[in-house]
Structures are given as C-alpha cells and as structure tokens.
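Would you mind keeping the following structure in view while I ask a few things?
Yeah, one chain of the complex is gone here, protein chain that is, but the others are all in their spots.
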Amino acid sequence: MNAVQSGLVVQALLALAAVATGLLSPVSWRSRATGALCALLGVAGIVTGAAALGGANGALTIPLALPIDPLVLSPDRLGGLFMIVVSAVGALVSLFGIGSARGAEASRTSWAAMAVFLGGMQLVPAATDVVSFLLLWEIMTLGSTVLLLADHASRSTVYSAAIWYSAMSQLSFFFVLAGFGVLVAATGGTGFQTLATVPADSWPANLAFVLLLLGFGGKAELVPLHVWVPRVLPEAPSHVAAAMSGAMVKIGVYGALLVCVRLLPSGPPWWGVLILVLGGVSAVYGILQASVASDLKVLLAYSTTENMGLVFLGLGASVLLRSYNATAAADAALVAALLLMVSHAAFKTTLFLGAGAVAHATGELNLDRLGGLGKRMPWTAGTFGLASLGAASLPITSGFVAEWMLLQALIHGARLDGEVVSVAASIAMPLAVAVLALTAGLALLTFVKAYGIAFLARPRSRKASIAREVPWVMRVPLVLGALAVVGLGLMPGPLAAAIAAAVGPVIVPDVHTVGLAGVSLSGIDAVLDPGTLVILAGLVLVPILVIVALGARRHPTRVDPLPWAGGGSRLRPRMQYTATSYAEPLVRVFDDVLRPSRDVEVTHVGESRYLVEKVHVEQTVSDVIETRLYRPVLNAAQRFGLAARRAQDGSIHRYLGYSFAALLVVLIAVSL
Amino acid sequence: MRVGTGAAAHAVELTWAGIGAPILMAVLQLALFVFLAPLLIGVIRQVRARLEGRAGAGIWQPWRDVRKLLAKEPVHAADSSWMLSVGPIVLLVSSLLLCVLLPLVGTLALPLIPSDLFVIVSVMLIGVVALALVGLDGGTAFGGMGSSRHMTVAALVEPTLLLSIYALSIPAGSSTLSLIVQTRLQTPAVIISPVSLLAMVALAIAIMAETSRLPIDNPSTHLELTMLHEAMVLESSGRDLAWLELGSWLKLAALLGLLGNLIVPWGVLTDFTVPGLLLGAVAVAAKVLALGTALSVGEVFLAKARLFSVPELLAGSFALALLAVTASYLVA
Amino acid sequence: MFETTYPQLIGLCTGTLLLTSALMVWRHSMLASIRLLAVQGLALAALVAVIGVQKGELEVILVAVLVLLVKGLGLPWVLAHESKATTRTDEAPRLNPTASLLTVALLTILAYVVSSRVLARDTSVSAHAAPIGLAMVLIGFLLLVTRRQARSQLIGFLVLDNGIATVAFLTSGGVPLVLELGISLDVLLVVMILYVFAGRMHNKFGNTDIDQLRKLHD
Partner (left out) sequence: MAPSLSFALWTPLALPVLFALLSLTVPSPRLRRLGPIASSLAVLASGVILVVAALHDQVPTLGGVLRADALSAYLLTVVGAIGLVSTWGGLGGGGHSQTPARWAGSYDGLISVFLAAMSLAVVADNIGLMWASIEATTITTAFLVGAHRTGKSLEASWKYVILGSVGVAIALLGILLIYAASRATGEATLSWLVLSQPGLPLDPALVRAGGALAVLGFATKAGLAPMHSWLPDAHSQAPAPVSGLMSGVLLAVALYAILRVQTITDAVIGPDFLRAMLSVAGLLSLFVAAALLIRQRDFKRMLAYSSIEHMGLMAIGAAVGAAALPAVLLYMLGHGLVKATLFVVSGRILEVEGTPTIANVRALLVRRPGLAIPWLVAMAALVGFPPFSIFFSEVGIILAGWSAGMGVVVGIALVLLLVIFASLTRLTVALTIGSPHDALDHTPPILPKQVTPRATAPGDESDADREATVLSRREAEAGIDGAGVVNGVAHVADGGSGPEPFPMTSNIRVAAPFPDTVAVTVVDVVVAPDRSTHGPLLPLVLALATCAVVPFIANPVGVLLVRAAAVLGGAH
C-alpha cells in the first residue's frame, strides 16, 4: 500500500466513521465529534491529493456484481489537484459547521449526510472509470440533497428548493450518463483510458462532448442549467452552501476538464466556441443577477455562476485556441481557468462562511436589513472583505492573478507569430475580453455592494445592531480561507506550476515561478509578481503613514454621532442607501435583460391630486431564464399530467381497448 | 513588430540598468506627479474660470487646499468604521502606484512589475472601490447614491477600458505599456492608424468616466441629482478629504500623462541618461498640462449628460473599442 | 370415406364456431348469448372429436369429451342458471349492432391475413381453418371491449378462450391432455372467480353493470 492507496482507504474509513459518529453520538458532542472527523477527512483528502499531484500512483479496487469492469479509484495528477481543492474546502466547512450547525442542521441525518457528501465529493476525482465516477457523483448528490433538507420543518421554501435541486442534479446526471454511454458504446470499455481512444471529431465524440458539457455545466451552475442555484444555496445551511459552491461545483469543472483534457483532448473549433458561449453567457448573466440581488446568499450563489462561467470561458478559449495550434495561449487559458477555479474555491468558501457567520450573528441575510457589522464582527468583516476582493478580482488576491492570466491568454490568443490564427478566434477573443471586462466591472459593483451594505455604515435593523462576533471555531476557517485567498494571490507561481503539472503530461504549459513567487508565462511574454507590487505599495505607503501619524498627534480624529448628515438633520438609518437602491441604476441599464417587475402605488393626501402622502414601490427581479424557459415547460408538463389522467379514467372498457389495440398492432406487425 | 522579451528578460538583473535606473525614474515620476497633480487641477480650474469670465483662484489654490485640509481634524460618524480613514489612504496609494508604474517620464520597466495595463487598471480599480466604500461608510443617502452611481459607471467603463488596451496592445504584441509606447515611438505610423485612433477615442472616453469628468460627472457640482464623485466625499473631512482629493487628482494627472504619451510618444526616456530623464520629466509635464488645458476648454462647452444616458455613451465607446480590436485583426 | 368428409366436417365445425361468435356480437340478449355459447362449446367439442378421429388418437377424443363437458354443458349451464335469476333484460352495448358486425367482418379479414402469413408453411386442412380460431379470439375480445354487463364480459372471455382452443387444435392437434386439463382448470377457476365477483358486485351495487366500476382512476 503506497501513500495514495492508503490515503484513499483512510478517506473511505474516515467517511464511514464520520457517518457512524453522526448517527450514533448524542447531540451534546455530535457536532464536535463529527465535524472534527469530517475535517480530518478533508485533511486526508488534501494529503492524498498532494501525493497524487506529486505523481504518486495507487489504486483502490472495488469489485462489482455486474459483469463490468470493477471500480478503480486512482487519482492522477489532475484528480489530485481537484481532490486537494475539494478536500480543503470540505475541511474548512466542517470546522465551521461545528460552530454554526444548530437545531436541525446538527441532527444525526445532517451530520451523516455531511460525511457522505464530503466523502463522495472528494473521491470523485479519483475515479478512473465511468461507473465509479457516476457512483461517487450520485453519492455526492444524495448527500447534498439530504443536507439541503435539514431545515425543512421550519421553512417551506426548502420544499421547492429540494425539488429543483434533485431534478436539476438528475438532469446533469443523465446528461453525463448519456455522454459516457456514447463513449462507452464507441470504444467498448468503461475505463477512462479506453474512452480516450475514441477518434477525434467522429460523431460519437461530438455527441458525447455536447452531452457531457451540458451535464458538467449543470453541476457547475452554468446558464441555463443554473436555475437550482438561487433557490438551493440560500436554503442550504451556510456551511453546506459553502461546500456546494466552493467544492461541489468544482466537480463539474473537473468533469469538463476530464472531457477536454483527458478524454477528448483534440476537439474541433466549434467545441471551444460552444464552451466559450456557454461560459460567457453564464458569466454575464450570473453577475447581472448577483449585482441586483439583495439576499447575501442569493448574491453569492449567482456570483458562483459568474465565476464558473469565467472558468468555462477560459476552458473554451483553451479548446478553441488549441484547435488552431495556438498552444502557448491555449495553455495559458487553461492554467488561468484552473487558477480561477482554485481561487474561487478559496474566496467563495470564505464568502459563504462569512455569510453564515452573519446569519449566525443576526439571523438575517437580507442586505437591506444589515449594516454596520464591520465594527461588531471585525473578524468576519475582515475575512469577508478580503474574500470580496478576490471575488472582485482585485490585486493581491488569487482572483486577480487568475483573471489577469486569462486576459493575457485572450489577447495573445488570436495571433500566432504575427499571423491571425483564424477569423473565429479573432472575433471570439475580443468578445471574450469584453465579457470578461463587463463581468469584472459588475463583480466590482456587486461586492462593493455586498461588503459596503452589510459591514459598513449604520445598522439597518435591530438584529444587525446587536450582532456579536462568532465563536473561534467559526473564525478559524474564515481566517484560513482569507489567508488562502491572499496567499494564493501573493504567491501564484507555485500554484500555477502545480496546475501546469496537473494538466500534463500531454499538455505542458510553459509556466514558471519568478521573483517573489510570481508567475511568468514565457510563451506569451507575460509576467506578474504580486509580491513585488505589495512591496512597492508598502514603500509608497510609508510617507503617507508618517504624515498621518504626525497629523493624528496634532489633530486626532473626532467622532460625532452625525457629523455632516448630508446637510440635513434627523438622519435615520433607514434613510441610508440599501442594497436594492444601490443596484437600482444597474437594473435600469439592464432593464431588457433583467425584466424587473415594478409596482408603484401612490397614496394622495386627502382629495389632493398633487400632494402625496405615501409612495409604495416594489421591484422584484426574477430569474428570466426560469420564468421564460423553465416555467412554460413545467406548466405544459403539469397540464399534460392533468390531461393524461383521462387515459386512466377507470373504465375497464378503455383498458381492454388498450390491450385489444396492442393485440391488433402486434398481429399486423407479425403479418408484415 | 512583436517586441519579444522572453523568459530570461523577466529574471531580475541586478544591474544599474536593470534596477537602479528604473527605480530612479520611478521616484522622479512619483515626485513629479505629486507636485504636478494639484497644479494640473489648478490650471484646469483657472482656465475654465477665465473662459467663463471669472478671475479664478489661481493655479496654486489646490495645493493650498490640500495643505489646509491636512492640518484639520477629520470628523467621523459614530457608526462608521475604519473604512473612513483607511479608504482615502488606499485611494491615494493606488493613485501613487499609477504614477510609479505608468511610463510617464520614460519607458524603463521596473523589474518583475512591468507596466502591464491590466495590472494598472486593477490597481486603479482598488482606488475606485476604496472611494465607493468610503461613500457608503458615511451612512448617509448621498454617500450611497454617489457610490452606487460611481460603481455603475465603473462597471460599465471596464469593457471599454480593457478592450481599448487590447486594441493598443495588438501592434506591440504585449499589454505592457512601456512596450506599447516604445512601439509607437519606433513606428509612428501606428499612432495615426485608424485602429489606433478608434482605440484612443475609446480610451479617452473611458478615462473621462474613470476620473469623473464631464460629461459623465460634473466635478464642480453639488447638486444632488448630478453628483457622483462629490457625493461620495461629502462626509469626509480633514485629512481624509485631503487624501481623497489628492488621490483623485493624481489619478487624473497620471492618466492624462499616459494619454499624452500614447498620442505623442516623443520625449519619453527609453535609455537611461540624466538629460533624457529631465527631458522626459519636462515633456510629460508639458503634455499633462496641455491636455489639462484642452480638457478644461472642452468642458466649458459640454453639459453633463443625464445619468441614464451615460450607458449609451459608454456603449458607444465600447463599440469603438471592439471595432478597433477586430479591425486590427481582420484589416491589418 | 372419412378422409373425404374430413375437410367438410372441419369446415362445418369451424363455420359453426365463427357463426356463433358473430351472432353473439349481434344478439344482445343474455339468454341468447348463453345458448350460442353452448352451441359453440358443442361445435368445439365436435371439432376436437373430428380431429381426434382423423388422427386416431384416444387422448384427443378424451379431450373432446372434456371440452364437451366443460364448455358445451357446464359453463353455459352455470351462466344460464344465474342469468335467469338476475338479468333477462337486453343490454345496450357500447357499439351499435351494425358497427359491431362490420368490425367482426374486419377482424375476420385480419385474422385471415395474419394466418396466411403465419401459417404459410402449413398446408394441412386444419391449418386452413385456423383463421377461424384467431377470428374468434378477436371477436371475443371485441365482446369484452363492448359489453357492459359483468356476465357479458365473461361470455366474451369464454369466446376468446374457445378461439384459443380452436387455434390450438387446428394448428397442432391439441396439447397434451395433462396440459389441457390444467388449462381448462385455470379457465374454469377464472370463470368461477369472475362469477363470484359478479355475485359480490350484485350484492354491493344491486346490478352488475361494469360501467359503475369507475371509482379507481387517476
């Protein structure tokens, strides 16, 4: 037994132990014991993944009763990378859960499901064949569904969330199953190595590609398969939402990479265009919805759609450019996509956990009722702020490095040695840059809004005003997450090198570490060393701080309850800008896309037609894709279901008629 | 056309040319622009005053304002957080970094942090975010309004900004500004190519929006319906206000300097010599002041656009930038 | 002598079978149907007997006796017994007589077409008559689909069963006696059960109209 093999066994055993502990331990120490075991499970996953990423081999074989190949778990380097990411998120989330899970969230079922969810999820990247992949995938789905249901008894919204989630998960699963089925039929085996022998650009490869892309895209919350996200993530307990958004969607990305890097590495250009379009639309749509969202978790959920859209944008650019042999840019795009994936895991986990901390402290996630938490919850505010920087792709965070690299790849993509590689690329790349830029701009607004409204200014409700900082067991994962965001942002070099190793051995990105753990892309002449930038900023800062220190001694800051009050008086917290009002200009600008429903009600004073006593404005932005794409289908299905009842109306004559008709048809068929 | 540097070029060369000269140039740039930025605002205001038939406060008035504000105590609202004092400093640092990183006096690149336009834009955006958060932290309706509008504009500007950079980067084969400027210096034909012109117009509009100038924002208004930038700084006072003002001015100066060097790259230091350094400093100062004057003159004739017609303007500039990029691939 | 009359006998028997089936569709009276069923049972028994004589197998003759007892006498008697007590009235079937008879014609044609394909290799006399059996199956099914009374449905089922038996004897000269016994027993039991249920239905609802069995539906 080598490191990887024993690591896999340990993970399986830890998962089972956590399930058992969750089911059997009393409530007094259930959360602590199970949470600790789950965190250990995560650590085991990190170690195993690291070993696999380092190139160690090891396999765990599980026999099956059906005469198909046995299940073989053996992570390769890419799998190792994903295992690390997913496990790390799992560990943080479990720690946080110890503190945050209360009531139904800390029930036996929830903790056992947590272990199942995490265990299944972090083993998915170890699968080397179709059946074990699907098996672990479904275990992951099952665990997360149960977790989602934790609060079912107290909130009726869980009901529809659960249905949406399981239906959309199953849709993804069926897409994946069908896609793999096509490949299995074409190659005659279930192992991924066998599947990879499918001839490129044959119809099975094309069909399988589309099916798998849709399947994995669904898990990665891509438009239009994202509809579960804004329902599910707000309903799930915060630490579970963090695990779903921080880790589970990465499994979707892993699947897409499995397809684009391992199984079908040399696709035609239209594959790349398809991924690009899917990713681009998701990115813009996701961030638009996020920017107008008022519920913190909904905002974060849509932001995940955006980030995954960007990951797929990078992946699509990579596939497209590779099909034109623009290898250097293609590699850079691939590394950028993975970098974004890793950094998203860091910042989105922290953000969701931060939202969980806010909910824990205030019981409120509606930004319109938060505010002023920065003073009351400094740890949460600080970590949430850093993670927000990451989500907004601003410097010294990992999100920035990823987006920078993606931009570099895109602007260098359309040309190769001074020649335009293709018309498609020269149209696609500028549009991709535009999408990326618009997304980045809106992300900026979104997270300024999220952080500014929630943590700055004055509390907008009583619950926000009496908030207290969360206990240390919840602070630790927050701090670790924020450290990861900044650490990966300051030292992208080693991470990029690891990613380059992970996507090998066929694809070998030309990535190097330079300076203070900075990163350089030799193939496209780009270099970035955030560490040096920070040093430079520090140098610039010194004189300012000196002036401030001197000034503060002579003229210390004065605190006044309402110093300027915008020129008015009696300024109450409710008169502050809220999240809704913050996004209002944007809603107007993107009126055609968001299609908000506005309801304005004016009450006049007495008989007057001019004096207004009260104006009631209500504006809701619903998910256009859900209302325009899914609702009609669902309504049609419901109508059909109602109509179909008539086929089973209880009349035995009708039933006999069915049989008779079948008999006649068979007789006719027989005599043909 | 493609100026290759290769991986080896990114290695730190512990030589005078590799480290010393760029650092010296950067320090000079920093000092020059800290001095120049308030002056630029003074010039802009003075020119405008004269054109409008007023006497004006003189070109040194901004300097005097800063000195005065630095000597005053800041007043914070009781519910505000540290953001009110940290935000202005962050804005200032981001603007100062712009002055260090942009090829203003010369194109000597600092080791490991070349003047990559994407990095520069991000550094600038940090300042934008800091300002927006300061606006929110005041806890008033005006601050939130300004912040909201400011961020909306910033979000919509970003595509134009990045695409125009993209367009400019194509002839140089790199998004590093010093290389772009060098390319334009070596082959001036690039400057007046239609692609470049489109990109420059788009970039100019983007910079106007980023620096809160007309027609996107009126820098001298205090009418609630028209304020963007001013609404955000309404609650700041004393030192905080000084940093905010200085930071905004520095940003304007640095971006005008960049614009100047892109339009008229001559005078820029490419190989280190002391006279060249001085020439570069004088050249960039002249370009900035000239552009500032032109800006001021232009603003006299412009009215502020309605907030909700701003997106149309930005969409137009975005179209120009996109046209520039695709044209440079498909026409060139 | 028998060899020459054999085809005619087969034709006579099968003709009677088809005729009785068609008449059952036509006539709505329960009593008439039961009498026709009895005639059909007799015809079937005769058919089996003819085949048995032709083959010279005692076993088949015994089967003929069994058929005579069960289908010619037993079942009609049971049905008639109950029928007298309860329903003498005509029922209104779901299809009018003209349409029914037309359908019968079509079904018979279908049976001939199918048989011509299926039994193309078999050129024996009996095989030529096999379509009659298939037609009876279809007619029985038609009765099941169109009749509203529980007992009428039972009759339809019996016609269908007779049809199957006809096919069996005409295509393969019958099945082994043991199996035939088993099959007959099964049919008998089914009829018994339906009979019991019809009785329960009568007790519960006061009549045996199948149309009232519409409680279970989606």
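Per-chain numbering from 1; labels A, B and C assigned in written order.
Throughout what follows, contacts are C-beta pairs under 8 Å (C-beta built on N, C-alpha and C of every residue); 3 or more make two chains touch, one makes a residue touch a chain.
Computed from a predicted structure; not experimentally measured.
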item: Contacts of the hidden chain among displayed chains; value: A, C
item: Listed residues A:155, A:558 or A:595, member touching the removed chain; value: A:155
item: Touch with the omitted chain, as defined above, among A:142, A:210, A:277 or A:497; value: A:142
item: Sole residue of A:107, A:206, A:327 or A:619 that reaches the chain not shown, by the stated touch rule; value: A:107
item: Subunit A residues that touch the omitted chain in the full complex; value: 26-28, 62-68, 70, 102-108, 130-131, 134-135, 138-139, 141-142, 149, 151-156, 158-159, 162-163, 166-167, 170-171, 174, 177-178, 180-182, 184-185, 188, 190, 359-360, 363, 637-638, 640-642, 644-645, 647-648, 650, 652, 654-656, 658-659, 661-663, 666-667, 669-671
item: Missing-chain contacts mapped onto subunit C; value: 114, 117-122, 137, 141, 144, 150, 153, 157, 160-161, 164, 167-168, 171-172, 175-176, 179, 182-183, 186, 189-190, 193-194, 197, 200-201, 204-205, 210, 213-216, 218
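Keep this in mind: only the chains that are shown with their structure count from here on.
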item: Chain-level touch network, classified as line, ring, star, complete or other; value: line
item: Reference subunit A; chain at largest CA-centroid distance; value: C
item: Length of the line joining the C-alpha centres of subunit B and subunit C, rounded to whole Å; value: 98
item: Euclidean distance of C-alpha centroids - subunit A vs subunit C, Å; value: 68
item: Residues of subunit A touching at least two other chains; value: none
item: Subunit A-facing residues of subunit C, complex; value: 94, 110, 113-114, 116-118, 134, 138, 141-142, 144-146, 148, 210-211, 213-218
item: Interfacial residue positions of subunit A with respect to subunit B in the complex; value: 291, 371-372, 374-375, 381, 392-395, 400, 404, 407-408, 411-412, 414-415, 418, 420, 423, 426-427, 430-431, 433-434, 436-438, 440-442, 444-445, 448-449, 451-453, 455-459, 510, 512, 514-516, 518, 520, 522, 525-529, 532-533, 536-537, 540-541, 544-545, 547-548, 551, 554-567, 571, 573, 575-578, 581-586, 588-589
item: Touching residues on subunit A, where the partner in the complex is subunit C; value: 644-645, 648-653, 656-657, 659-660, 663-664, 667-668, 670-671
